[in-house]
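Apart from one protein chain that is not included, each protein chain of the complex appears where it belongs.
Coming up: chain A.
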Amino acid sequence: MKKLLLSSVVVIIGFTFIGRLSYLQLFRFSPDQILDDPAIKKIYDYPERGYIYDRDGKLMVGNQPAYDVMVIPREVKPLDTVEFCQLLGINKLEFLSKMEKARIYSPRLPSVLVPQLSKEDYAKLQEKMRHYVGFYIQKRSLRYYNTHSAANVLGYISEVNEGDLQNNPYYVAGELKGRTGIEMEYEEILRGRKGVKHIQKDRFNRDIGPYKNGKLDTLPKQGKEIHITLDKELQEYGEKLMHGKRGGIVAIEPKTGEILAMISGPTYDPALLVGRERSKNYSKLHYDTIAKPTWDRSILAQPSPGSPFKTLNALIALQEGVIDPSTKFRCYHGFYVGNTLRGCHCGGGVRDLNSGIYQSCNAYFAGVFRKIYDKYSTTDEGMDVWDKHIKSFGLGDYLGTDLPTGAPGRIPDKEYYDKWYGDGRWAASTIISNSIGQGEVAATPLQLANMTAAIANRGYFYTPHVIKSVGNSGAIDPKFTTPHYTTIDRKYFEPVIHGMADVYNYGTAKWLKIPGVDIAGKTGTVENYIRVDGERMQLTDHSVFVAFAPVENPQIALAVYIENGYFGARYAGHIASLLIEKYIKGEITRKDLETRMLEKTLEHEYAKPYTGEPFKINEREW
């Protein structure tokens, strides 16, 4: 035994080692791992990023060449630094620090010395380049924007960061990737696939030819162009109208759910985030925390919807059979909740469905709201029914669009109020503000536009989306071509739409009619509060407007939300009217209206809370 001990140990160790080595070298070995072998150089062949066209095939985003000045530090020969710096447009200190950085990164690998020269600078530099040994110019492809609009929808591309590299093995440091908007959502389609060539290097880091005769090499796969649903002209016109105003606009084609325009104010020129000034511009936009130009209000702002929400309460009441179009409520220049009078601007008197809508009578809708709840024996039941109806219009949750951001809005349910007030300690009158779209309900402009599209379609909508086709005719996700039906029967829409049409005929928007086009719409004026230095203050009401046109066979449904624009018929109503005319007629006949919108700004309103002085809100003059 003791004589065999050491021999057995030797044999056991031998078997263990060979076992482990078989595992490593036979089982775990795979010929592909050559791909992350650091001694095999990979040369990438990048395909051009796909173009983006609007719904009519007009180019929105293309590509432009840019030129990086590259340096391989150990190949650099003594040079006339002063002249070279002048050519590059940088100062000597900057030049030296960049050279040092490149050397530290690697003396034998190329580093970017000056990124993204313009064509002009490139032309000047090109002929002199041969004097500077160790430097060369590398062509890259950058985005080129054929529009100054739609920055937030289109999104931008930027260099991949550490996180991207870890999460997706496709990317290599230095590559570009869609970061927001359409560029992000359709990244893989637009990007294509880069081709790879493997080059075997010898121990002196010299290329000695293709690795395995190029057996593992791949060809680049072109990125595909995409067509989006935006109407370039409408988008550009809308952004022009938004000049000096904050808010969001979304226009949808009701019969397809295609987003025609998606405007957020203030916005910026997408070209700002391309080229040498990119990071400077980005900081400026990103750190503007008051106007927030990169915050897409059309899908992220979640104000109370205001009076447009009344149309839904009318529809629910009709569906539930608690009113008919002739049911009347009296308005006492307001309505009573317990002993308190809540105000109304409609002028008072007896209101039925039609005049309730076009005069936007608060008392009428408070009555309607109560009736919905009164039908059920408990408030909880009433709440569930009301919730189900409202949510069938796509409110209170993410819509599932093909945009990478979004907001859910808010439609409260019984759990929400149980938590807020306590179980059984609230009733329809407690939450009566919801009847007029104030209170706890909130919706994004996109959701309001979608709700309007559902009304325009008399009972269904398609999930709003921006993709029209991949390539020239490539199919899109079937979830965008499947209708979603609301819980309201088709026949109940007509009286409500009639009321909305009368908003233009006799109601709150009678000054905004478009000759020859029947529009149905609804104004909204939303009270709002902010906190400045911890102090709650009321600001001028938000101006909200939803509309669709023509009333029969609708082509466009939209929602306009203008921060602190006061009455719905003012800013929001004007802009909605102009956009509809632009889209349907292609030109504007009411130049006075247009001039007013192009010239008027709300900057003075936005400045008010920051002056530190007391200020007036909701001023009559405008």
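In this text, a residue touches a chain if its C-beta (ideal position, glycine included) is under 8 Å from a C-beta of that chain, and two chains touch if they have at least 3 such contacts; residues count from 1.
Here, contacts and distances are computed from a predicted model.
K.L.:
Out of "Anti-sigma-K factor RskA", "Thiamine transport system permease protein", "Electron transfer flavoprotein subunit beta" or "Rod shape-determining protein RodA", what name does the UniProt record list for the absent chain?
P.N.:
The chain we cannot see is recorded in UniProt as "Rod shape-determining protein RodA".
K.L.:
For the chain left off this view, which of A:V10, A:L109 or A:A123 is in contact with it?
P.N.:
From the options A:V10, A:L109 or A:A123, the contact with the absent chain belongs to A:V10.
K.L.:
List the chain A residues touching the unshown chain?
P.N.:
1-3, 5-7, 9-11, 13-14, 16-18, 20-22, 24-26, 28-29, 31, 33-34, 37-40, 201-205
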